[in-house]
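A single protein chain has been removed from this complex, and every other one stays in its place.
After this line comes subunit A, so read on.
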Amino acid sequence: MREITIGQYIPGNSVIHRLDPRTKILITFAFMVLLFVIDDFTGYAFPAVFIIVASLLSGISLKYMIRGLRPLVVIILLTFVLNLFMIKGRVIYEVGPLDITYEGLHQGVFMVLRLVMLIVGTSLLTLTTSPITLTDGIESLLKPFSRVGVPAHELAMMMTIALRFIPTLMEETDKIMKAQMARGADFSSGNIVKRAKSLVPLLVPLFISAFRRADDLAMAMESRCYRGGENRTRMKQLRMTYADLVAFIATGLLAAGSLASRFIW
């Protein structure tokens, strides 16, 4: 439970770190779309170079990012194996009743590449952007939609509070768990039903305390004059700079290049 690090952020002061969060969110989004639009290997050379350049600029080693794939290794392997066997075409090898086809191999490698780049690309965003800046970016990007009913400020506030309380609640879970274990509770043996049941004495106090915290926090926020997003100013203003412009242009070139490549080859 302790290993979960949401929005794991590596503090730094690189060019990538200093980009406006809105720039990074938009580029990540464009990058994801691009990965799904491109459907040939040559096209993928562009996003691959893009990731490598971005990681060099960010000062976060590619090795570190690849290591971040480890928890997802099963999904990646599964994607590969499924593609390998399920796609019909020219058979190149037989394993018992299953055929490995040339098309399957091609597609399998391609899908794995797509998945890996997707994960590494998006993790570059969270690795170089602190959660609070990310939240500010999302709020600012959603703001134009608040006129059509998107609660931009409220969503951002919810995210901030969630991020703030995740460690507190984890600590509390740990404490309750230890307290219950001291009284003989057993969380780690028995079948699924038994284990689920053993969670009840953990979840009940946790929920009660979470509601009590919510109540306290609402009171504290009110007494600090919180009244929603209206007329609220922010200490940190988001500001686009020259670097953001460069990043957008680079992304535009990347998209153009990878889409054009299919006509050239």
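One rule holds in what follows: contacts are C-beta pairs under 8 Å (C-beta built on N, C-alpha and C of every residue); 3 or more make two chains touch, one makes a residue touch a chain; residues count from 1.
We adopt the following convention: contacts and distances are computed from a predicted model.
Missing chain, UniProt protein name, picked from "Putative aldouronate transport system permease protein", "Chromosome partitioning protein", "ABC transporter ATP-binding protein" or "Cytochrome aa3 subunit 2": "ABC transporter ATP-binding protein". Residue in contact with the omitted chain (choice from A:Met181, A:Ala220, A:Leu245 or A:Ala260): A:Ala220. Among the residues A:Thr160, A:Gln180 or A:Ser261, only A:Thr160 touches the chain that is left out of the figure.
Subunit A meets the missing chain through residues 130-132, 160-161, 163-164, 167-168, 171, 212-213, 216-217, 219-227, 231-237.
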